[in-house]
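Missing here: one protein chain of the complex. Every other protein chain is in place.
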Amino acid sequence: MLANRRTILIEWGDCDPAGIVYFPRYLEFGDGCTHALFERVGLPKPRMLETYGIAGIPVVDVHARFLLPSKFAETLTVESRITEWGRSSFTVSHRFLRDEELAVEIREKRVWTARAQDGSGRLESREVAAEVKEKFGALAAPAQSARK
Amino acid sequence: MLANRRTILIEWGDCDPAGIVYFPRYLEFGDGCTHALFERVGLPKPRMLETYGIAGIPVVDVHARFLLPSKFAETLTVESRITEWGRSSFTVSHRFLRDEELAVEIREKRVWTARAQDGSGRLESREVAAEVKEKFGALAAPAQSARK
Amino acid sequence: MLANRRTILIEWGDCDPAGIVYFPRYLEFGDGCTHALFERVGLPKPRMLETYGIAGIPVVDVHARFLLPSKFAETLTVESRITEWGRSSFTVSHRFLRDEELAVEIREKRVWTARAQDGSGRLESREVAAEVKEKFGALAAPAQSARK
Partner (left out) sequence: MLANRRTILIEWGDCDPAGIVYFPRYLEFGDGCTHALFERVGLPKPRMLETYGIAGIPVVDVHARFLLPSKFAETLTVESRITEWGRSSFTVSHRFLRDEELAVEIREKRVWTARAQDGSGRLESREVAAEVKEKFGALAAPAQSARK
């Protein structure tokens, strides 16, 4: 399964009075890594929203584990991949590594979401286009795409 | 000139490794206080955007002075008022007080902004409606409205 | 089990280009609600850190579900309670309600954490003092304290 790697530098403003990363920041980092993952397959988010007429890919469920604290000026490497495809949803998994050790793990379940056509502006789920899944090798590699 | 007061509780996540508020947070607090000030005169931002067909009131210039550091769990009182009206811009001033002492001072210059009608989606300035200024007593009290 | 209620006003800066709350903000809101819950039983965090000689109560595992999107200027009510006590850890559950409907649900597992006494400054877990659990009625109501 296609993965993307991104390097995160921990900034002063990411850290709390205990001197470690304030945990919601990791969720922000993960969100940026998801966008980088889509960009990696030729789908930078602005173009993706326009091409497929969607409003976004909001997170509906997120689970994060914080194994090692990180401090200001440290560098983390994040490996991101899509680990599950549903009809209108998918799961992105991020592994944050510090010197090869797993520091943080995040799993985001996201939904392919568009504005309702009834004029209400309401957000509703849509089926993910097959070509999007193909870009990640999801259809070409069914054995792997079923892996959680 | 009409003023609004708001109380801000400093949260753990607002503070940095030195144990004091990370300075960009004050700008976020000030932004919320500007919205509270407009709500005070009957213009909660969502209704204001809709009523006047504007996209927002973005800050084009901001000046902040940080006189006293504040820590987690402390409470600040913010006094906000519009201290200057231009044709399509205005200045909001915020004074952050801790136990009657001035801790932070912010001056935001904002512009009344709408989407261009040419389909480009470009943001452009618009004249502030007279009735908006009236709500703040700007026209009724010219002597004060000229005060910086 | 003792619960605390807090009202959250959604600010402009909490929302993303889709016009809804950017999901990591909910984790920040939940964090503030946890502090409010401890304050409710007489343990404002600064005093708690000092009294028990701890560095913090960092989150080691968090699970959040986002059921309804919320927009700028909306108000959410958050109900927070400790739903599980371990030896050195505990779980805080937050239910975000909008007009009585469940909008967001967060479960944070936190650890009672102090600096190691060996001079390394390393963070390590500690047993939660019995009197802290008692303040929440944990020992007085064993049937409930086992409830997830």
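A, B and C are the chain letters, set down in written order, and residue numbers restart from 1 in every chain.
In the analysis below, a contact is a pair of C-beta atoms (placed from the backbone, for glycine too) under 8 Å apart; a residue touches a chain by one contact, two chains touch by 3 or more.
It should be emphasised that the depicted structure is a prediction, and the values quoted were computed from it without experimental measurement.
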| item | value |
| --- | --- |
| Contact list for the unshown chain, restricted to visible chains | A, B, C |
| Option touching the unshown chain, where B:P44, B:P69, B:G86 or B:G137 are the choices | B:P69 |
| Residue in contact with the excluded chain [from B:R6, B:R25 or B:H94] | B:R25 |
| In chain A, positions touching the absent partner | 9, 11-13, 28, 31-32, 35, 44-46, 71-73 |
| Touching residues (missing chain, whole complex) on chain C | 12-13, 15-17, 19, 22, 24, 72 |
| Interface with the undisplayed chain - residues on chain B | 16-18, 20, 22-25, 27-28, 31, 55-56, 58-67, 69, 123 |
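We adopt the following convention: only the chains that are shown with their structure count from here on.
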| item | value |
| --- | --- |
| When chain B is superposed on chain C by its C-alpha atoms, the rotation angle in degrees, nearest 5 | 180 |
| Chain copies touching (chain A, chain C) - same or different residues, decided at half shared | same |
| Centroid distance [mean C-alpha coordinates] between chain C and chain B, Å | 30 |
| Centroid distance [mean C-alpha coordinates] between chain C and chain A, Å | 24 |
| Multi-chain contact residues (two or more partners), chain C | 28, 31 |
